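The complex appears here minus one protein chain, its other protein chains still in place.
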Amino acid sequence: MNQVGVGVIGVGLMGTLFARLASQLPDSKLVGVADADKDRAAKVGASLRVPAYANYSELLAVPQLDAVVVATPDSSHLEPALAAAQRGKHLLIEKPLATTPEDGLRIINACKAAGVRLMVGHTLRFDPNYGEAYKAIRSGKLGQVVHVNARRNTAISDAERLAGRVTITFYLGIHSIDAIQWIIGSPVVEVTAISVRKAMTKYNVDDTVMSLLRFENGAIGTLENSWIRPPGAGSRRIGASLLVMGTEGAFRIEPLQECITLYYPNSVEPLQPLFSFENTAFGKISGVYRDEFAHFIECVRIGASPIVSPEQALSSVVVCSAIEQSLRDARPVHIDQENVFN
Amino acid sequence: MNQVGVGVIGVGLMGTLFARLASQLPDSKLVGVADADKDRAAKVGASLRVPAYANYSELLAVPQLDAVVVATPDSSHLEPALAAAQRGKHLLIEKPLATTPEDGLRIINACKAAGVRLMVGHTLRFDPNYGEAYKAIRSGKLGQVVHVNARRNTAISDAERLAGRVTITFYLGIHSIDAIQWIIGSPVVEVTAISVRKAMTKYNVDDTVMSLLRFENGAIGTLENSWIRPPGAGSRRIGASLLVMGTEGAFRIEPLQECITLYYPNSVEPLQPLFSFENTAFGKISGVYRDEFAHFIECVRIGASPIVSPEQALSSVVVCSAIEQSLRDARPVHIDQENVFN
Amino acid sequence: MNQVGVGVIGVGLMGTLFARLASQLPDSKLVGVADADKDRAAKVGASLRVPAYANYSELLAVPQLDAVVVATPDSSHLEPALAAAQRGKHLLIEKPLATTPEDGLRIINACKAAGVRLMVGHTLRFDPNYGEAYKAIRSGKLGQVVHVNARRNTAISDAERLAGRVTITFYLGIHSIDAIQWIIGSPVVEVTAISVRKAMTKYNVDDTVMSLLRFENGAIGTLENSWIRPPGAGSRRIGASLLVMGTEGAFRIEPLQECITLYYPNSVEPLQPLFSFENTAFGKISGVYRDEFAHFIECVRIGASPIVSPEQALSSVVVCSAIEQSLRDARPVHIDQENVFN
Partner (left out) sequence: MNQVGVGVIGVGLMGTLFARLASQLPDSKLVGVADADKDRAAKVGASLRVPAYANYSELLAVPQLDAVVVATPDSSHLEPALAAAQRGKHLLIEKPLATTPEDGLRIINACKAAGVRLMVGHTLRFDPNYGEAYKAIRSGKLGQVVHVNARRNTAISDAERLAGRVTITFYLGIHSIDAIQWIIGSPVVEVTAISVRKAMTKYNVDDTVMSLLRFENGAIGTLENSWIRPPGAGSRRIGASLLVMGTEGAFRIEPLQECITLYYPNSVEPLQPLFSFENTAFGKISGVYRDEFAHFIECVRIGASPIVSPEQALSSVVVCSAIEQSLRDARPVHIDQENVFN
């Protein structure tokens, strides 16, 4: 395959990003977009000069289509994913794979049956800081992993935008779950979670979920996920971090550390342009999302397995579901799963 | 009282520091030291030019003695504290107050009965960073507290020195417990803890304990305590921090942020001289321990109540005991306690 | 001398601070304040419960007076300093010693003739970070000093308050000059300076002065001093720093690194309470100014030499004058001076 023909189903924030990437990368070609919101589809299609469809079935019928990006709302991945697989299209699904293990498994099985590639957009795999962490653990120089503290707190504007349509665990927690299981090479086998709801009562969702984790290899961890970060706070230091302590050494990631800071009369603006959706100077997208999409396109082109395996993506769904069950039942929840991270 | 006569029982690391402070501060006078290790007592006594005793009863009989510092091992505070109270001596007890709620209560009651002051050395109260946090919460500008993430990880050299004589929760966790309850003004009402033991098997103690906390005011939290930090790592960023998220704002403390860094050919040495046991240039102790000791001396001199109340110190012991019970029983442990932090 | 009787001449920002310190420290006693602004003198005197004088001569006549703090405007130190010395009073002069080498020398000679102690308030000597730098250089572990980059940029609010009454070199630059010469143990022997004036034209002063420095020991340096820092910027990273590179190692000081950060909905507030004028929790002043004043009082009490020698303070005045001459003459200016820093 010379250039991979790509269609995008769901052109909200992430879907639009993938559509733009598909139209910019040398090895992919955007052939159309679809969104149940007809106007939104039309607008994105027009800006990228491709056909737009309100019904994704029409997009799936486009002859040049090789691969599909599914970026519909978290709980609506199943239908379009199954339809695309059945038509033999390769699949990039924006994380999470699904919001229930059952849906996730059905998607995986459909892709296997159809013989198409399936990758889930777990972006942290493409953040080189996490890559260094993975290598450090694999090198053995940090010894055995003892404990992990993972934080992902997003700005309250995200919670307002999402307005209760997703849970914080499937929105934020799943990033950390995927990254940790991958880096330390061991799955979570038990979770205990508690939550608090003071600011987000209007949306009927929790402000913060905090969890204790036990891993198959004996390590333990905590997970902190919140979406009430003050809007002007920037993400620095209270937004995202990962600390892993081993018997011989440790590492800490603060991926959003600012490298340029602008000081205005009444404000300070720390920037992380290397992680932005849009490259500064040349009108092209660079950074982790581009690298993620390029990896998917290359896997499709050369027939390779993506570094995020379907089974690993499913495992993250299983752990997130267990966290939510622990919240409901107010007790530790055990998880039986094969180690698909080694 | 013009100058407070001070005796120190137990002259290990902390006891020796207090003895030196007592001999340096203008309002205190060191009148003697005691330690079951006769040689150690003699050495410290000689260096500070005061009498040294192997038996603390002899020290308690010194006429000029007004106040006693108890800095014996964590689990050996009860006896000397009761003896000192019964002889009418004011008491500064190095944290923790005791290692069981029962012992703690006996000490408090003895001090009440004797009409002497009792203060426990919860040093973070004297760290101005924590003072700012306290003020910020009290100002109401951060709204209601939603969640807390407290970390205290010490160097493995501390674990080697302590060799299993104390638990990590009473050694490190109690610092965070006291600080959080004080800052947010609400006690812990439930704890769930897990632990891991890979590096410290020889001492029969855990490497790391991680806990979920529920506070009376509805806030939740996580507590991370470990003593296997790599020796060359410095405390920066992986040593100690406290993040508190509120409905209107948040704060983060990294108290040991280096302000001077030395770069040698094969190493980097970040320093935090403002927290050191010994002032740089003038041979005198400054910093948080000095401020803590000076506060105790002033309370004794003018008859004021220390900012660490006996009941608050007891509450921290109660929470730490509950964490250890949760570890033993592998279940959440509820705590009934009056709110002594408001 | 049991308690040193202190009078303060000039009770602006710094003079008021010293008056409060004199009334708080156990070894000093504030006996009166003087200020040409009668109302200001009265207000400060009333708040600290001591007599206030519009004419400093009256203050100098108070019988219990042992030592005088001169905190009048930079260019008005000569007269009160000479008067105080002639009456046998020990002197703490807020930096700079004077704004001309001639005035500085007259003050030194008057103090020598009168046999009184003279100390200039070069605060950085009392910042433990600088103390560690001094020790690191003296240890020899960094090798020979090669180059120095010193920055002191203050907020534009300072420039507005000072309104052209002082130059930026005597206000800010002198801090760095004193610190560098002391730390590396070698005086400046040549300066070349340039300046720019865009924001401060209304006050007829420069915005920024930048200088090249040559030291007697062959090292070189740059000096950056500005007072147009954006008001909301905080001092972090663009306010003050010192980098020293040696043949075997290097160090960097960022003394105002925040250790607690408050995140509000529309702003971020980094705090450095350890350097504040007022201690957080106990209503007492702590930090570097307290340590500086306490050192002066101790030197007076026990008859010791202050760690800032009069000759070193004069040297800083000489270098700052040379920088201003270089600005006027647009050429390098050589400086002949004895090394009083070894």
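The chains carry the letters A, B and C, assigned in the order they are written, with residues numbered from 1 in each.
As a convention for this text, contacts are C-beta pairs under 8 Å (C-beta built on N, C-alpha and C of every residue); 3 or more make two chains touch, one makes a residue touch a chain.
Just so you know, these numbers come straight off a predicted model, no measurement behind them.
Shown chains touched by the undisplayed chain in the intact complex: A, B, C.
The chain not shown here is touched by just one of C:D35, C:D178 or C:E224, and that residue is C:E224. Across A:A84, A:A150, A:V189 or A:A250, the residue that sits in touch with the chain not pictured is A:A250. Within the full complex, the residue among A:S23, A:S47, A:T100 or A:N129 touching the omitted chain is A:N129. On the side of chain A, touch with the chain left out of the figure occurs at residues 26-27, 125-126, 128-136, 141-142, 248-265, 271, 273-274, 276, 279-282, 286, 291, 295, 307. Contact residues of chain B toward the unshown chain are 229-234, 237-238, 261, 263-268.
Within chain C, the residues in touch with the undisplayed chain are 143-144, 146-147, 149, 151, 153, 192, 194-196, 198-199, 207-208, 210-212, 214, 218-222, 224, 226, 228-230, 233, 237-238, 243, 245, 247-250, 252, 254, 330, 332.
To be clear about the criterion, only the chains that are shown with their structure count from here on.
Centre-to-centre separation between chain B and chain C, using Cα means, comes to 36 Å. The centroid of the Cα atoms in chain A and the matching centroid in chain B are 42 Å apart. Multi-chain contact residues of chain A, defined as those touching 2 or more other chains: 229-230, 233, 237-238.
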